[in-house]
Each structure stands twice: as C-alpha cells, then as structure tokens.
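Written out below as structure tokens is the structure these notes cover.
A single protein chain has been removed from this complex, and every other one stays in its place.
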Amino acid sequence: MSSADIYREIILDYYRNPRNYGKIPNPDVAQRDSNPLCGDELEMHLNIKDNKIADVKFTGKGCAISQASASMLTELIMGKDFEEVKKLSKEDILENLGLHDLGPARIKCALLSLKVLKSGLYSYLTEKMKDTASADKMKEEASGLY
Amino acid sequence: MSSADIYREIILDYYRNPRNYGKIPNPDVAQRDSNPLCGDELEMHLNIKDNKIADVKFTGKGCAISQASASMLTELIMGKDFEEVKKLSKEDILENLGLHDLGPARIKCALLSLKVLKSGLYSYLTEKMKDTASADKMKEEASGLY
Amino acid sequence: MQASVINIEKIRKDFPILERKVHKDKPLVYLDNAATTQKPVQVIEAISNYYLNYNSNIHRAVHELAEEATAAYELTRDKVAKFINAPRREEIVFVRGTTEAINLVAYTWGRQNVGKDDIIVTTEYEHHSNIVPWQLLAKEKGARIEYVGVDDGGQLMLEQLDRYLETGRVKLVTFSQMSNVLGTISDSEEIVRRCKARGVRVLVDGAQSVPHMKVDLQRLGCDFFAFSAHKMLGPTGVGVLWARRDLLEGMVPFNGGGDMIREVHKYETTWNDLPYKFEAGTPNIADVIGFGAAIDYLEAIGMDRVREHEVEITRYALEKLSEIKGMKIYGPMDAGKRGGVISFNLGDIHPHDLATIIDEDGVAIRSGHHCAQVLMERLDVSATSRASFYIYNTKDEVDVLVRALNRARELFRI
Partner (left out) sequence: MQASVINIEKIRKDFPILERKVHKDKPLVYLDNAATTQKPVQVIEAISNYYLNYNSNIHRAVHELAEEATAAYELTRDKVAKFINAPRREEIVFVRGTTEAINLVAYTWGRQNVGKDDIIVTTEYEHHSNIVPWQLLAKEKGARIEYVGVDDGGQLMLEQLDRYLETGRVKLVTFSQMSNVLGTISDSEEIVRRCKARGVRVLVDGAQSVPHMKVDLQRLGCDFFAFSAHKMLGPTGVGVLWARRDLLEGMVPFNGGGDMIREVHKYETTWNDLPYKFEAGTPNIADVIGFGAAIDYLEAIGMDRVREHEVEITRYALEKLSEIKGMKIYGPMDAGKRGGVISFNLGDIHPHDLATIIDEDGVAIRSGHHCAQVLMERLDVSATSRASFYIYNTKDEVDVLVRALNRARELFRI
C-alpha cells in the first residue's frame, strides 16, 4: 500500500495522541519488548479481573505504525473477554489498523504490540494460572509473529 | 618445465639414494622445519669448524624434489667456507638442482632445505657467535624464501 | 560417455570450467572435488544477479532493495532447513564454513560445558577443523581429548568409543559423517544412539556427507551439525551450523556486533532472537543467496541419484586403479558403502610428485595430508594422493586418470 494510504489522518492522530498511554501501578501483567532491527520499544501493562481485561496501558517509542498499532490494540482489548483476547491474530490487528500489504520490515512494526501482548499472556498463564498448555501456545504464537 | 625434465635420472637417484642422510651426534647446529602446505619434514645437522662446514647431514620425508634438493645442498656446502654458505641464494639452489620455472607450490619443495639451513645459521649466529646483525639477516632471508 | 543415472551431458553444460584446457591443450579432468567443487552457471548467475539488481545490506533497512535482499537471504535459510530436514529454520546459522561452525561450538557451548578432566572424543580420521578447536578448548579448560581409532579396513573402532563413554566423563563426541581421506561413511546413527544412551552431546561434521548423500537431521538425532557450501556447488565463504534450538538458546554468543543484539547499552547488552544472535556483522549476503541456487540445483537432480552416480563411478575407479602395478588404496573397497573419495599411493612416488606429473595431463587431484595429519600418522604415511568425484565426472575421466598414473609410473621406473 502507498504511504498516503498508510499515514492516514487516523494513524497520525493515534501516533500523536495515543489513547491508553501510560502505566498501571501494580499491574497483573507487565511486559516489555523491543524490535532488534529498528530499536522500537514497547511496554504493556494489563489488569485482568473476572476473566476480562479490566485495564490496559502502554508506553513506548517508535514509528507511527508501531505506536498507533499499540494504542489501537489497547482500545480493542479493553473490557474484552480474556479468551477472546488470547485468540487475537495477526490478521485481526492489521484489519483493526486498516493496514494491508505492508512490506516484511514494516509489518513487524505493526505487530510488535501483539507480540508484547502474547508474551505478557504467556507469563500470566504460566505464573498466575499455571496453565502451561495455553501458555506454550501463546509463546509459540508470539515467536511466530516474526 | 615438464615433469620429464624435473624427474631426471639424477633427481630420482638422489631421492632414492640420498647422500649425507642421517644425523650427527652433538651437532653444532640442529634445525628442523616442515612445510605446512604439504607436510614435508626436514632436519639438518651441521658441524662448523675453522669457519668451514666440517660436516652436514639431513633426515626427512617428502617429495623427490625436496629430498633430492636437501641431499644436493649438503653436498654443495660440505667443506665450504662459512661466509660463502651464508650467501647461498634461491637461485644457487635451483641452479645446482637444474630446476627452473617450477610453479609456486613446487618451488617451496625445492627451497625447504635452504630455509632450514638459513634458520639453522640464524640460531648458530645468535647463540654461538652473538652476531645479531648477521643472524637477523639470515632470519629475514629464511622467511623471504616463501 | 556412458549411460548414467543422471543426465551427465546436460549437467556438464552447466559447468563452463569443464570446457577449459590446462597446460595449453589438455582438457581439464577435475578430480579434486573433496577440496571444493565446481559451480554451475545457475549459482554464478544468482550471485551476479544479486549484485546487478538488488544488492543491499539486510535486516535493518526498509527500502525496496533491502527488502528484496533480506527475503532472498532468508529464503536460503528455508532451503537449507528443508535440504537437511532440520526441525526449525531458526536453527540454521550461516557461518563461513565447516571450520567456523565447529569453532563457534567450541567457543560457546564448549567453554560453557567442558571443564577440567572432562573428555572430548573425536576420531583418528577427522579433518584438522574437527581436532584443533577441541585441542584449544581442552588446553584452556584442562580437559582431555581422546581419539576413536581407525581399523585397517578404514572403519571406526566403536568399542573404543564405548570405553570412553563408560568413564562417565565424556562431554562431547564429535566425528565426520564421511572421511575426507578414506571415503568411509561413519555409522552415524549408531554412534549417536550410543552417545544419547549416556546423555552425551554429539557434533557431526557433514562437510563431506551433505554434498554427496541424503542427510536427514531428524533421523540422525545429533546435537550439532556443520557443513560448507563450497563443497556442494555453492560459493566459497558460506557454511552452516545447525544446532538444536534449546542448545542455541542456552549458548552465549560467539562474535559480538551488529545484528546479533537486541539492545546495546554502555554497560550491558541483550541478544537478538535465533539465529541472528550468532550472525554478528554484515553476513556474506551474496554467497548465501548463491548457496540457495546450489541447493536448488542438487534438489533438481535428487540426492539419491547424486549418490547412485557416485557409487557407480567410484566402483569403476576402484576397479581400474587396483589394476595398476604398485598401487596401494586406503579405505573401504566396497563402493556401495563408501563415498567417492579415493586415497592412494603409487610405488615410492611421493604424492606431490605424482600430482605434478599427472597435472601435465590435465588431471587435477589433491596430494598431501588432506588436513588429516593424525590419520596420516595412523596410516604411517607422510601423504597420499586423492581423487574425488562429483556429479559431472565420467568414467572416461577415470580412464584419463589411469593413463596418467601409468605415465608417472614409467617416469619413476616402477
């Protein structure tokens, strides 16, 4: 897709005015990752209650795609059922962002937040839920993203 | 030069019946070297008296060229003035062997014995004669051979 | 040209160097394939094409050239994984060659896991690259290096392996899947089985096996595996280390620098994901891409047919060489159970002299210790001559070799 299509008003708006930016004190999940290729950094905090995402925030630095993607992802999962969030796929994220046909380098920017989310869920499932089967699935999915 | 020219009767004879083959008990100089490319080995023993090569012997294993060259070199220097022996050049050796235009790999076979000789003289000049200037020259010449 | 399981006339057309004359007018008979093979135009063009059309550094840029170059480079990783049936693409680490692959293991896993009085077991028919790195490691750690002996038929004496394993102090067993001197094909699966039964790690040097026969890592079951592109139609400067993911994850990095890091700070640094953690600096991009074309070429022929062709030509060569007066051949004599590498000596002609003489007839063989001095000591020779075959060699070429050897024999009056 052309850059005029990528850098639509809405992406720039989420880049410049990210929703759910910040940290949660004592979160249930705190997960950080960085993209070794470009140096983008992302940290995501989650609170999970009654099998729902009770709260989610993120901080980070990086390109418009990675930051808008992270912010939109937090909006997407806020209040959602935990089981649904576990199922989120690469396609869901790109759909939500309205971004298609990104090249192999830039698609990583769009998926960094999902990678961080899945890695966070892995830790949560392992440590708090003792559910190794689901946890391993999350880990595989996270590392399969790129 | 063609192999028929290289492997003349005389070279084969020196290869199969090497003159001055063996070791000298308590030699003034004992020097060993090997060619890392082909594994040829050569050890040369010298006795030096009254500034002359009083005795010289060699042992080794290797190709016809390296063994014949070593044997012919021992004959060439036996009884010679020390100063003359120090001056021996690559060209002298090849002349003596009757070998010209050897390729870069095989010329090392022909010159291994001269290299061992010069290295041996280096040690002798350093340790017994305390003549570092001449010694260093020998060392440079030895390493310049190939 | 004789009928063969492969279309040898068609294949030879892909190797322009085989049309070349040496020593003015002698057609080249290239029998030094165990040292390095020739390259088909497909490989040469893959490299030129990269430089002519999409040369760029990889992984870190977003421009179009970089994306094309990155995709092509990473595609070879997939091809390699499939070629040797590795479980995962991220277990394929690109290095310069077999030598660097083995040193990488010695410097990382070795230094982490081998301690004082531990034993590293190798064999008497190893290439120097599978001996010297372990000597260096053993010296640093105060460990010992031991050798599985080779019997007179050129086979490893596995009862010696058992004896070392029984000590309980062996940390690694490392051996070549095919000897580059004797052509012996090691009983790899059996060796791995014995080691695994004792929980001992195994490295397999596949430098001579991968080019010449189907290798299936999942069947083999070893822990580390190494080979070189240049011995299998690929360019110089590329090789592969494969290791199981859990081992790679536990290993400290080898070289430090670009691409292998996640975050660098002044006083601490974290590592990139596999396999990049072990690929520091700008890699040999063009040649990795060329290596991909080499694998395509071999896959198109089929490794079973490559092997069949070599068995046929090796059988013929063993037969013809045996007829020469004064000939001594080292290694197994059953062509069906060995590789296409034949080491020999002819009378008292030193291999160097022999190689020089037959080079005049256009025949390129190797002579010397073949980077296997420990084996030379075992065979009690200072050197051997070695003829080694590949997909483009013919029985006619074996005949040229035999005629040339007979000429040498006459020159030396044997």
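Every chain is named by a letter (A, B and C) in the order it is written, and numbering of its residues begins at 1.
The rule is simple: a residue touches a chain if its C-beta (ideal position, glycine included) is under 8 Å from a C-beta of that chain, and two chains touch if they have at least 3 such contacts.
It should be emphasised that the depicted structure is a prediction, and the values quoted were computed from it without experimental measurement.
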Quiz item: Considering the full assembly, with which of the depicted chains is the omitted chain in contact?
Solution: A, B, C
Exercise. Out of C:247, C:364 or C:402, point to the residue that touches the absent chain in the complete complex.
Key: C:364
Practice problem: In the full complex, which bits of chain C touch the chain not displayed? Write them out. | Solution: 16-17, 20, 22-23, 28, 30, 32, 35-36, 38-39, 43-44, 47-48, 51-57, 60-66, 96-100, 102-103, 106-107, 127-129, 131-133, 135-136, 145, 147, 228, 230, 235-238, 252-261, 263-269, 280-287, 352, 355-356, 359, 363-368, 371, 373-374, 377
Practice problem: Write the list of chain B residues that the hidden chain touches. | Solution: 34, 36-39, 103-106, 143
Quiz item: In terms of residues, what is the contact footprint of the unshown chain on chain A?
Solution: 2-4, 6-7, 12, 16, 37-41, 61-65, 103, 106, 109
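Heads up, the rule we're going with is that only the chains that are shown with their structure count from here on.
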Quiz prompt | Chain of greatest Cα-centre distance to chain A | solution = B
Quiz item: Roughly how far is chain A from chain B, going centre to centre by Cα mean, in whole Å?
Solution: 75
Self-check item: Whole-Å separation of chain centres (CA-atom averages), chain A against chain C
Solution: 45
Quiz item: What whole-number Å value describes the gap between the mean CA coordinates of chain B and chain C?
Solution: 37
Exercise. For chain C, jot down the residues that touch at least 2 other chains.
Key: none
